[in-house]
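With one protein chain withheld, the remaining protein chains of the complex are depicted in position.
Up next, chain A:
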Amino acid sequence: MDEKVGKFWDHYVTKKASRLFKAEEVTFADIAKGLKLFYHLLGGEKAKELHITDKRSIQTSRTLTERFSGTGKTFFLAWQDEKGIYLPASLAYFPAKTHNKMHYYWLIAMLANITVNRQNISSENIRVSDLLIKKYPGFREFYTYSQRYLREYYPELSTIEPSLEASSVDNYPNPLWIYPPLASSNKLLSSDDEEEVHRQRDEENKTEILKMKKKSEQIDDKKETDGLLLFLPESIMSLMEQVRVDRQENDSFDEDALYNAEDLEEITLGQKDANLSARIKMDLDISANSVEEYPLGKGHFIDEWDYKKELYLKNYVCIKSIISLHTEPIELPKRLQKMMRRIQSELDLMELNRIKRDNLPYGDEINIESWIDYKGHQNRSNHPQRFFQTYERKMRDMSTLILADVSLSTEAGITQEIRVIDMIQDALMVFSESLHRLRDRFAIYTFSSIKNTKVNFHIIKNFKENYSDTIRGRIHAIKPGYYTRMGAGIRESAKILDKQQSANKLLLILSDGKPNDVDRYDGRYGIEDTKKAIEEVKKKGITPFCITIDIDAKEYLPYLFGRNSYAVIRDAKKLPKVLPEIYMNLTK
């Protein structure tokens, strides 16, 4: 009962203190896609992602009701860092939906133009606002209205004047302004930390992730204690602010922690590694089975693109070519034979797509034109008298290299029995079969990586080998492992394709997710390097095409490959069927 009353009171008083127009609220989720496009339109960096920000606390004077209700301490503010831009989950400052929506667009326009830190916050925001209202009459209208409105409705905002040099984050925050990055003063676990070997993949096997940027603080929890509780458990009245949201491990996904984390103002990160990473490491070290992976030479080095420094890190990545020995040759599995029969009928249709050959002494049909030529010829005896035409199979002159990502994430299950890797294997078999029947030249490689020191480049079939039971055996023996240093895989493949003599070269990348590795090759760094690698591929006259089974992938794929150079397959089970279809469409 007490709880109920408390809840009711809290609800009432919060509502009373809130000056927002909840009925006219516009949420980020509703217009996120448009906002992203708008950000690109205004020249925002395409590799940055849009996220929802968390509240941040700001010391400011509060009204009596605000103090009463405990509100007015924290605010949703817009800001950005290297990796992304962060916006409030909803906006409702104005009494009309159109203005609240416009507010989002305004913030995006500001973000696309501003670099703000704790010192220049006021001057920068004013400078960029001026710039925007000068350039866009539409924004001028909104800005004049919102300035007037906010000042009237939020008297606290009158402290932010262009003349006041002292304006800082600690004033009542202006909802039209952009603020410095959330964690700039805190020591965060740096993602550039190359020593951080044990960290696990961030998104692996998660059903849900906390899509919110949280203020964080690190504590030293490495010290072992004997487990003695130094306080009375019953004295804990509310949720402790030290909920363990484990950034280091993700195998055991604690949904409660996620739920609680959303409510927290600040998250404290521990530095202690979970035991799990040690276990995983052991798993990786165990040799899989009797199939022997045989390295070809010591490996060689290739460059990688560092987007921050805007230069190539020369000979930075070590590529190790590997071939599996002692694989058992197998026939096309029975489960795929039916599908192959269906695909074959489509392949037959492709063969109908033939070219006409004219002026033959014999052939399928009479060519009326050459008959007229003959009739019209002055000196008929000299005429070659070739009146026939025939249709010949088109010379395709194609070389296709299939590069499959076999990182550990492909181990993930689609259903209880089927894993992503199973589908990749099936797809490779069906696809090879199709290409073989089309008589197109092709090669298959797979890749996985552990930092820049080791990118395994696995040869399944090179361009010279014939497609056979042995190749199928090698496909069957593919084992997932490690991470996805995609740029390196692409560069290595491009090198191989470049040596082929065909007029048409296609690089088909088969992946289940974003580029990522344990070192800094994660998030934006990985994406920018992969993009660079793709550009290099295109410069060589090779057409890249990516097929991905990552549902969230759409976000970054157009940026990586360009609009018409990728396909997202939502249902991984369809991969074996879809892959040959995509290929046929690409090369028709």
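In the analysis below, a contact is a pair of C-beta atoms (placed from the backbone, for glycine too) under 8 Å apart; a residue touches a chain by one contact, two chains touch by 3 or more; residues count from 1.
In the analysis below, contacts and distances are computed from a predicted model.
The listed options are "Acyl-CoA dehydrogenase", "Amino acid ABC transporter permease", "Protein-arginine kinase" or "ATPase associated with various cellular activities AAA_5", and the UniProt record of the chain not shown names that protein "ATPase associated with various cellular activities AAA_5". From the options A:L506, A:A533 or A:C546, the residue with contact to the chain not on display is A:L506. When the missing chain is restored to the complex, the residue among A:E141, A:D348 or A:E365 that touches it is A:E141. Mapped onto chain A, contacts with the missing chain fall at residues 33-34, 37-38, 40-43, 46, 105, 135-139, 141, 355, 359, 369-370, 372-373, 375-376, 382, 396, 398, 503-504, 506, 541, 543, 545, 558-559, 562-564, 586-588.
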